[in-house]
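As you look at this complex, bear in mind that one protein chain is not there, while each of the others sits in place.
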Amino acid sequence: MANRVNLQGNQACALGAIAAGCTFYGGYPITPSSEVAEAMARELPKVGGTFIQMEDEIASMGAVVGASMGGVKAMTATSGPGFSLKQENLGYACGAEIPCVIVNVMRGGPSTGMPTRPAQGDVMQARWGTHGDHPIIVLTPASVSECYTETIRAFDLTEQLRVPVIVLIDEVIGHLVETVDLDDLTPQTTVSRKFADTPVEGFEPYAVTEDMIPPFPRPGDGYRSHTTGLTHMPNGFPTQNPAKAEAALTRTTDKLVLHKDLIEFCQLIECAGADLVIVAIGISARAAEQAVRDLRGQGVNVGLFRPLTLWPFPETTLKAAVQGAKAVLVPEMNQGQMVLEVERLMAGDLPVHALNKIDGEAITPSEIAAKVKEVL
Amino acid sequence: MKDLEPETPFEINDYIRLEQMPHFLCPGCGHGIALRALLWAVHELQIDKDKLAVVSGIGCSGRLSAYIDANTFHTTHGRPLAFATGLALARPDLHVIVITGDGDSLAIGGNHLIHACRRNLNLTCMMLNNEIYGMTGGQVSPTTSSNRYTTTTPAGNTEPVFDACALASAAGASFVGREVTMQVTGLKNLMRGAIEHHGFSFVEVISDCTEIYGRKNDLGMSPEMMLSQKATMRPEAYRNTVDVPFRPNALECGVLTQKDRPEYGSAYREMTANLRAKGKQHG
Partner (left out) sequence: MDDFEVRFSGSGGQGLILSAKFLSAALVAEGFSVAQSQSYEPVSRGGLSRSDLVVSKGQAAFPLSRGLDYLLILDGAAAQASNDLLGKDSLVMVDSELVPEPPKGAFRVLNLPFAETARKLGNKRVANIVALSALVACSGICKLETLEQIVRGKTPPKFATLNLEAFEAGCALGVQGA
């Protein structure tokens, strides 16, 4: 109870970034994420950091990757069409393994859609928005305190693994104000990328190390290395040699498999012995949590599986969580995206039901409860 | 940068990655000359290679960064100025130079160019103008001359061209210049002035694409193309002389714009330092 304040989800993302050591923000205004930029414009000067509002969404992502190439922790935030525009330079960061954090506050789509209304229609875009096979991590806070803690975790992961991390929230969570105690939530230490410190002679910026995470050559430290979006060899220069190209691509995606335990994070509520497990993120998970409480009160055995790491999807944990269940329900504010991944994992062993809502309103606990009763 | 002239003469091999040779430029391409002029200027200014960052986009010009022995970043199409803006703001200790092309900076990256000019962040932008998309096989660009044939203007180009220097100057660039590859020393001196300038500097290099553009338009081999470029240019020394009416359409070269404007990075850092000082005063 040391420092209880009412804080908005978007602002919590900004304060989380500052707590994680972010010193660069490149942004562009777009509803409903603009409060992240506004908070960073206020907070970054206080810590000697740099805020810049760029000329467009593409440039803001470029500036973020550029700043990170300079060795600093960097972030941007966006929504809807802005997230589409950021995909090109986000893909560059995936390919060249440049750490960065992107907060995407989901609004109704497609196109301009419903700018002030919530949706969860970017579940698949967050995973596959940029072209080509690529590694990416997506986190899904469902409360203001998680906006803070998951943004910190996003920085820790992106810095440690050299993989872009998306903090995926919906408009409800982004604009929600909740009572939080930041003192309780702030970690003692944060993670920075591993900078190269070996002799310059023979240094390879994308060398295959045991942990598959190449040390980052900071400009000015003498390595004078080359960074490119072209498929590259361990020495950083482009290649079209089939074996070398495949090895390079495979390492960046295998890296996430190797560090699965570090990346995956989920919350299980009453899953043990549940007849039905609900899988939900964001505001839909908050509704599901309430539905679980209400249904348990009525003697219905139901649990909630909440993947805070949405991508890579916590496969093993979900499979364990549904042991003994008769069905799975996936409520989401889209026409059925996360449900596809759950269906894939259930592989026909369990019936997977969907509850979809695309009218710009959040799914309610009673809608989930009604659906649970219908399918059980 | 140091005040003294370097004691050793310029030797290009000191500034390029020899292991990346042979380079991939076509015979007769003017881009290599531009690269040499740039590195010569870097040498004369005694810039520490460890502190030199070169950011390039996509296209033939974009590939040059890989040959420079410095911190080099080959970024996305049209976006090198956006990447460079982040890099220069995050690392004001680095000399950031952008290499771009006419398609890269005037078409897909046009928005970034005008805002970089307006913002006046301390960056040097060298645009290699060869009037064509060479890497993709010879399509029309915003600087392709009238009636010229390209793969996407099979009956001749009917679009008007951009004057890149006028654009940069109008958008607020505080240093703007143009030179042809024929004038290597002039180009070196221009690049030197651009790098020394505190603010956003923009240099258009009139380069030649002999293999694709020259051949398709029957412009001759590289020497013919370079000579014709030189002939149509109005050198700085002759800018206001009586022969203006005889070369009314000629582009001017040399330093075209030079003005003192607040540099963005310094202004931002000063503002934030003041904010922090005030914050400390108020406890």
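Residue numbering begins at 1 within each chain, and the chains themselves are lettered A and B in the order written.
Throughout what follows, a residue touches a chain if its C-beta (ideal position, glycine included) is under 8 Å from a C-beta of that chain, and two chains touch if they have at least 3 such contacts.
These figures come from a predicted structure and were not determined experimentally.
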Chains in view touching the one left out: A
Contact with the hidden chain (one of A:L85, A:L176 or A:L230): A:L176
Contacting the left-out chain in the complete assembly, out of A:Q53, A:N301, A:T317 or A:T364: A:T364
Among A:Q290, A:T317 or A:N356, the residue in touch with the chain that has been omitted: A:Q290
Missing-chain contacts mapped onto chain A: 1, 4-6, 31, 115-116, 143, 145, 172, 175-179, 283, 286-287, 289-290, 293, 362, 364-366
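To be clear about the criterion, only the chains that are shown with their structure count from here on.
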Distance between chain centroids, defined by C-alpha means - chain A, chain B (Å): 38
Complex contact set, residues of chain A against chain B: 23-24, 26, 44-46, 48-50, 52, 54-56, 58-72, 74, 88-89, 92, 219-230, 237-238
Touching residues (chain side chain B, partner chain A) in the complex: 17, 20, 49-51, 53, 55, 65-66, 69-76, 79, 81-91, 93-94, 111-112, 114-115, 268, 271-272, 275-276, 279
